[in-house]
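Missing here is one protein chain; the remaining ones are kept as they sit in the complex.
Let's look at chain A:
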Amino acid sequence: MSAEQRPRREVVTGVPRAAGRAPGHAHARSEITEHTTLGTTYVRSLMRSQLRTALCALASLALLVGTLPLFFALPAAFDDGSPASGAVLWAALGVAVHPLMWLTARWYVRRAERNERDFLGLVEGR
């Protein structure tokens, strides 16, 4: 085997840098689209902030609505059975719950969009 056919030795010092890559913010963007470790970290930070927002909304749903059966079971336990508790049941489940849930949802949508804007700001360096 002749010396010419042998593959030439190359000195590798790092990942070849693409020519003409814009400095600064475009860097973070390509880290993300190319799924490097750093990009994954960016995505995880967004996931964490979105999950936190989601859990806040769920917690308020659980507190406002999820505890109602317990609340309604209490008067029965004390056995007063007054018609007033019936009226509270109608007002709470028939009417009040719906605007509460809608407001929770609106808060969540605004918050989630803000998280995304903040994230874009971070990534694009704005």
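We take it that a contact is a pair of C-beta atoms (placed from the backbone, for glycine too) under 8 Å apart; a residue touches a chain by one contact, two chains touch by 3 or more; residues count from 1.
Quick note on the criterion: contacts and distances are computed from a predicted model.
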Undisplayed chain, where the name is taken from the UniProt record, one of "Carbamoyl phosphate synthase large chain", "Cation acetate symporter", "Sugar ABC transporter permease" or "Oligopeptide transport system ATP-binding protein": "Cation acetate symporter"
Positions on chain A contacted by the hidden chain, ascending: 29, 32-33, 35, 39-40, 43, 46-47, 50-51, 54, 57-58, 61, 65-66, 69-70, 73, 76, 81, 83, 86, 89-90, 93-95, 97-99, 101-102, 104-106, 108-109, 112-113, 116, 119-120, 123
